[in-house]
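Once you've had a glance at the structure underneath, I'll fire off some questions.
Heads up, one of the protein chains got dropped from this complex, but the rest are sitting where they should.
Chain naming follows the written order as A, B and C, and within any one chain the residues start at number 1.
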Amino acid sequence: MREAMARFVRDGMSVVMEGFTHLIPFAAGHELIRQRRRNLTLIRLTPDLLFDQMIAAGCARKLVFSWAGNPGVGSLHAFRRAVEQARPQPLELEEYSHFGLALRLQAGAAYLPFLPTRNFAGSDLPRANPNLKPVVCPYTGQQLWAVPALEPDVAILHAQRADQEGNTQAWGLTGVLKEAAFAARRVVVVVEEIVSGELIRRDPNRTLLPGFKVDAVVEESFGAHPSYVQGYYDRDNDFYQRWEEISRREESLQAYLATWVFGVSGRQEYRERLGETVRRLRAASLPCEPVNYGY
Amino acid sequence: MREAMARFVRDGMSVVMEGFTHLIPFAAGHELIRQRRRNLTLIRLTPDLLFDQMIAAGCARKLVFSWAGNPGVGSLHAFRRAVEQARPQPLELEEYSHFGLALRLQAGAAYLPFLPTRNFAGSDLPRANPNLKPVVCPYTGQQLWAVPALEPDVAILHAQRADQEGNTQAWGLTGVLKEAAFAARRVVVVVEEIVSGELIRRDPNRTLLPGFKVDAVVEESFGAHPSYVQGYYDRDNDFYQRWEEISRREESLQAYLATWVFGVSGRQEYRERLGETVRRLRAASLPCEPVNYGY
Amino acid sequence: MSGEFTAREIMVTAAARMLRDGEVVLVGIGIPNLAVNLALRTRCPNLMLIYESGAVGARPARLPLSIGDPALVAGAAGVCSMPDVFQYYLQRGWIDVGFLGGAQIDRFGNLNTTVIGDYAKPRIRLPGSGGACEIAVLARKVIVVMPHRRRAFPERVDFITSPGFLGGGRERAELSLAGGGPEAVLTDLGVLGFDPETKEMLLVSLHPGATVDEVRVQTGWELRLASPLGRTEPPSAEELRVLREELALSPAPA
Partner (left out) sequence: MSGEFTAREIMVTAAARMLRDGEVVLVGIGIPNLAVNLALRTRCPNLMLIYESGAVGARPARLPLSIGDPALVAGAAGVCSMPDVFQYYLQRGWIDVGFLGGAQIDRFGNLNTTVIGDYAKPRIRLPGSGGACEIAVLARKVIVVMPHRRRAFPERVDFITSPGFLGGGRERAELSLAGGGPEAVLTDLGVLGFDPETKEMLLVSLHPGATVDEVRVQTGWELRLASPLGRTEPPSAEELRVLREELALSPAPA
């Protein structure tokens, strides 16, 4: 993880870290905080606790996003301090709706300079964000809105498993993982397990990303905590609720970072420190039935 | 099958029947021939033997397509007789490339009046088809080509399995099945097996179409022969090669239809008549490993 | 609040009653999620629940804290990508009902979840749109659920995150928005609808115990009343049982 982050993420880059509720690459984010990356343009539909922590740690210059809250709990306080009070530093915002930002990644993934949508009419979002522009349909003459392609320097994504060649499989919610990967110049995938190519090839429809699109695979068990990995561990809803308290004051947030990010050498130590929580969150067994690929 | 085709497909309708090499809905096509449907606008990327038969049977007024051949073998002779000699009747053509026609279905599925592409520059296809129009990117000013949305009256699709609610699962090649289903006003799915909702819900990532998008499910084992169904039966490559001989002369093609389409009451009789072939094509066992959905 | 149920309980119940069986519903977290699950377990067993996270036909075994909860995936009829949810489901017109809430709603049903104050220098920075803008533009109808407080019901919202009827009258229709706009607003005080012509919000029904005066005090413009003004049926014993036992709604005030 240390080498992958150092190699692929430099100060000033634009970095998309996706995973909608599911598969959020926390281990990678913590490593970027430890490496004291600066001036990053951070891209995520839902900044979530991951970006709240990275903003508090001073990694971010700009945020490209569509919903900045603690899901089901409340505000992201570090985000709000940065926006409302420019603490610890100002944060430039570029704001969409989920559909709009997902579509920007889709345009980037398809190497199209823009994509159209029926969304946004009547909303003030186009006034807040000049990147949303009108486009006229060449068939009907009607006005739609367009979003421009987004092509981040790096995508950092979490998944259940990959093989040595980088063929990556994910199940459960996949959000915009595929679009983020194809839109980005470089792709780092963090997985719970590196598995044999044989296992991957026994179920090719589960493959989300082909190996040639993946620049590095990092094996990091429990790497998405406090978010979750379907089939591996549950979401740590308690921690999401505790974050409200931790993040409300800058001091307690910095204390959290000192202990849980700067105070560990990596995810393994983090996991050991979590102790009983790891066992509590372990997934139950709910296997699917195999299907036949024979012919 | 008889009721579903009679209920959803009327003379003059536009009908998309998809499945790229895999999952071609032959049983449904044969039923439409038996019901002597007329003036249909038939839509498929690869018309294949299915539409060659429907054209020969006089079902089609117009063909919307992108590659009209017998894959790996040669020409579609009924198609060529219709185009070159207007026999048995003229056939109007609306022609794209695979990308272009796939994109038309994607636009229809997304309820967008158009979608842009970097394709077509330099090709004569836009001259042959005025539906391809230039569109200018509102960000870069560059000229791209656009395709208009395609919204067929009915989609007829084959898949491995569905439950009673219409939740449909398919694996192996899925081509443009999803786009065709979402683009069409009505959707009929033919499956090898109707299975329990329980089985479907144990592996939700395999679901290609949600039940609310499916208007009817027809169980028809061996319904895609001579094409194939991954995990159920192999492609009948011998028949694809024999079709060259059968279809080369109008008389032998009509004799084929008399025996194998009009001469059977439905797919079960067709299958019985195939006899040994059914056994020969039966799929070997090549199961995937189950994955865990627990949390 | 009446003695036997909380303001939150009647708000959820009133919202649940807006649904018809068989509808395809795009569900948010919090009160909308409670309302949909209440309807599913009472009058609408065939409701199709879709979450913007991509869970389709979800049958959660526990009440999800987030719209991406793993319990929404296990046992779902399907899972799809977010581009598919927004394009093939929502934009295509397959979502019958979208639920929304917000920090502010105005006289014409426009919703604000972006900022209080000026956009460039906000007094309070809210989470933003998420999927709300597209739900408001594209869902066939929108049901809004939010507590009735004067600061949340201004005459004009500070920022239109999610368009309702904009300036009222035919303004929404003239912009050709694909969806029908807000159908009802369920608060802890009553049920509100919209005038079919002017598209102005109207008080349609008062919850048990609430008064017109109370509603007017909590509304930032001169709220018109439907005639006749209805009375909301209180939550039934069964509705309360489902809410409290199956959905584990704590009886704290909204």
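The definition used in the following text is that contacts are C-beta pairs under 8 Å (C-beta built on N, C-alpha and C of every residue); 3 or more make two chains touch, one makes a residue touch a chain.
Being a predicted model, the structure only gives us computed values, none of them experimental.
Visitor: Touched by the hidden chain, which of the shown chains?
Guide: Looking at the entire complex, the absent chain's contacts are A, B.
Visitor: Of the listed residues B:215, B:234, B:250 or B:289, which contacts the missing chain in the full complex?
Guide: Per the contact definition at the top, the residue touching the missing chain is B:234.
Visitor: Given that one chain is not shown, which residue among B:6, B:128 or B:258 touches it?
Guide: For the chain that is not drawn, the touching residue is B:128.
Visitor: Where the complex has a chain not shown, which of A:13, A:73 or A:112 is the residue touching it?
Guide: A:112
Visitor: Which listed residue (B:22, B:158 or B:225) would be found touching the missing chain in the intact complex?
Guide: Within the whole complex, the residue contacting the unshown chain is B:22.
Visitor: If the hidden chain were put back, which of B:7, B:36, B:118 or B:282 would touch it?
Guide: Counting the whole complex, the residue in contact with the absent chain is B:118.
Visitor: Considering the whole complex, not just the chains shown, which residues of chain A touch the missing one?
Guide: 109-112, 163, 165, 167, 178, 182, 197, 200-202, 204-205, 207, 209-213, 293-295
Visitor: Which residues does chain B use to touch the chain missing from this display?
Guide: Within chain B, the residues touching the omitted chain are 20-22, 45-46, 65-69, 71-73, 75-76, 79-80, 83-84, 95-100, 102-103, 106, 117-125, 127-128, 142, 171-176, 178-179, 228, 230, 234-235, 237, 240, 286.
The rule we apply is simple: only the chains that are shown with their structure count from here on.
Visitor: Indicate, using Cα centroids, the chain positioned nearest the centre of all protein chains shown.
Guide: Given all protein C-alpha atoms shown, the central chain works out to be A.
Visitor: Can you work out the whole-Å distance between the CA centroids of chain B and chain C?
Guide: From the centre of chain B to the centre of chain C is 41 Å.
Visitor: I'd like the Å distance between the centres of chain A and chain B, where a centre is the mean of that chain's Cα atoms.
Guide: Spacing between the chain centres: roughly 37 Å.
Visitor: Taking each residue of chain C in turn, which ones touch at least two of the other chains?
Guide: In chain C, the residues touching two or more other chains are 55, 70, 73-74, 79, 91, 178.
Visitor: Which parts of chain B, given as residue numbers and ranges, touch two or more other chains?
Guide: 111-112, 202, 205, 293-295
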